[in-house]
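One structure is given below, represented as structure tokens, and several questions about it will come after.
The other protein chains are all here in position, but one chain of the complex has been omitted.
This part shows subunit A:
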Amino acid sequence: MATLRLHSLPAAREEIPTPPSSVSNPRVLLSPSFHCNKKRVSRRMAVTAMGGGGGAKYKGTQMREKQLTEMIEKKVTEAKQVCEGDETSDECKVAWDEVEEVSQAKADLRLRLEVEKKDPLESFCQENPETEECKVFED
């Protein structure tokens, strides 16, 4: 049987949606329902204890998160511009496809950090702790 350790996340920096899921609140199957605060994010059922909050651990990852956020904004603006002329043009399709690509990349990164609690740079930074990217990010 899975042992459940319920813990709430530190205050989220921004309203972070849960990864694509059919329900916004993962169900707790074993224990009676409990009430969480309004932020969906903090209802989390962890089977194993993992240290730290749900954010990036290393500077490189934090930078990458920021980069992706900016790219999404930029590419949405671009797509809107490109599609103004002709919505069915190839350029328009490609522009929105790029938006989809970076949106998914950001979501994947968030999933890794929030749910799996693993910084993608973890193993790289074990080997190369002195690099700029591997500075541990202090919130």
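We adopt the following convention: contacts are C-beta pairs under 8 Å (C-beta built on N, C-alpha and C of every residue); 3 or more make two chains touch, one makes a residue touch a chain; residues count from 1.
Please note the rule applied: contacts and distances are computed from a predicted model.
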Legend entry - Record-based protein name (UniProt) of the chain missing from this complex, from "Alpha-1,3-glucosyltransferase", "Protein farnesyltransferase subunit beta", "Trafficking protein particle complex subunit 2-like protein" or "Phosphoribulokinase": "Phosphoribulokinase"
Legend entry - Missing-partner contacts on subunit A, residue numbers: 1-2, 14-24, 26-30, 44-47, 64, 67-69, 72-77, 79-80, 83, 87, 90-108, 111-112, 115, 120-121, 123-124, 127
